[in-house]
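Missing here is one protein chain; the remaining ones are kept as they sit in the complex.
This part shows subunit A:
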Amino acid sequence: MLGLVKGLGVTLKNMTKPKVTYRYPDEPLLMPNRFRGIQHFDPEKCIVCNQCARICPTDCITLSGKKQPEKKGKVIDTYTINFETCILCDLCTEVCPTGAITMTNNYELAVYSRDELFKDLEWLNQNNTHIREEQSGNVAKRHGGKQ
């Protein structure tokens, strides 16, 4: 019998407690720093080594480079991630030797047409907010560990 009153007390007390909900669509929800969100791509750093495209488990990265006239190597020409199949597994950013592709904390990918899910170089380059911070430090550390 006393349990009933106790239960009523609990709910009454809960009514005045601060709400735990977020105003999500109105206010953006910030993800923690290690969140695996939509990639940011920096064409300046890319050396067209193709490692990201090869390690990608769903083959969603397509890239092409073009010959540089005076120097050795290539520069990136097109870079596309197909977010229909991308599983945001973080492997492309881990394998990238220069940190040209990095994870951000952005996650809003909903679109009305599937075609819009092919994100090209320009779009990925402009996706430059909330870039994951630990990336640069980790690149150096990982290389050190391997050797």
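Following the convention adopted for this analysis, a residue touches a chain if its C-beta (ideal position, glycine included) is under 8 Å from a C-beta of that chain, and two chains touch if they have at least 3 such contacts; residues count from 1.
In this text, contacts and distances are computed from a predicted model.
> What protein name does the UniProt record of the undisplayed chain give, "NADH-quinone oxidoreductase subunit H", "PQQ-dependent catabolism-associated beta-propeller protein", "Anti-sigma regulatory factor" or "ABC transporter permease"?
Hidden chain, UniProt protein name: "NADH-quinone oxidoreductase subunit H".
> Out of A:L2, A:M15, A:L30 or A:A110, which is the one that touches the chain we can't see?
A:M15
> Could you pull out which residues of subunit A are in touch with the chain that's been left out?
Within subunit A, the residues that touch the unshown chain are 4, 7-8, 10-12, 14-15, 17-21.
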